[in-house]
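Let's turn to subunit A:
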Amino acid sequence: MTGEPGFVHQAVLLSLVLFGIGALGVFLRRNVITVLMCIELMLNGANLAFVAFSRAAGTLDGQVLVFFVMVVAAAEAAVGLAIVIALHRHKDTLDVDAFNVMKG
Partner candidate 1 sequence: MDQALFYASAALAVVSALVVIGQRNPIYSAFALILTLCSLSVIFGLLGSPFIAALQVIVYAGAIMVLFLFVLMLLNVKSEEDVPGRAGRTLAAIAVVLVAILVGQAGYVLWNLAPVAARSFDASTRKMAEILFSPHFLYVFEATSVLILAALVGAVALAKKDA
Partner candidate 2 sequence: MIAEPTLHALSPALQELILAVVKVAVIVGGLQGVFSLMTWIERRVLAFMQFRLGPNRTGPFGLLQPIADGIKLFFKEELMPAAANKWAFLAAPVVAVTTSFLAVAVLPYGPPFKLPTWGFLPEWLQGRDFQFQIASIDVGLLFIFAITALGVYGVVLAGWAANNKYSLLGGLRSSAQMFSYELALGLSFVTVIMLAGSFQIKDIVDGQGGGFWHWNCIRQFPAFLVYFIAAAAEVARTPFDLPEGETELVAGFHTEYSSMRFALIQMAEYVNMITVSVLATNLFLGGWQSGIPGVPSEGLIGFVWWGGKVALLLFVFIWLRGTLPRFRYDQLMQFGWKVLIPVSAVWIMATAAGVALLGW
């Protein structure tokens, strides 16, 4: 693994595409859980960029950050889904537009 082209360039472009698709999903989807899944997709795009740049720089700091991003994503998914369960219990629907008013 010395000085070969590797896949850094292509991986960064792929991470941009994944991030864009995830962002599109967050805007377009109406089911709360699908929106959470698209956020996970964006986080994965960011992870890929971290790993690619870590490979380019030759240090492991990027990968350590990926480790922390994964941990935080796990915690966020757990709490987010618990909130979704509580919301569902309250209004019996998972449509995002049903929750856009703070009343009730």
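A quick word on the picks: all candidates are chains of the complex that A comes from, given by their letters.
General remarks:
Operating definition for what follows: a contact is a pair of C-beta atoms (placed from the backbone, for glycine too) under 8 Å apart; a residue touches a chain by one contact, two chains touch by 3 or more; residues count from 1.
Because the structure is predicted, anything quoted here is derived from the model rather than measured.
For subunit A, the touching candidate in this complex is 1, chosen from 1 or 2. By the touch rule above, subunit A contacts candidate 1 in their complex via residues 1-14, 16-25, 27-31, 33-34, 36-38, 40-41, 44, 47-48, 51-52, 54-61, 63-64, 66-68, 70-79, 81-86, 88-89, 94-95.
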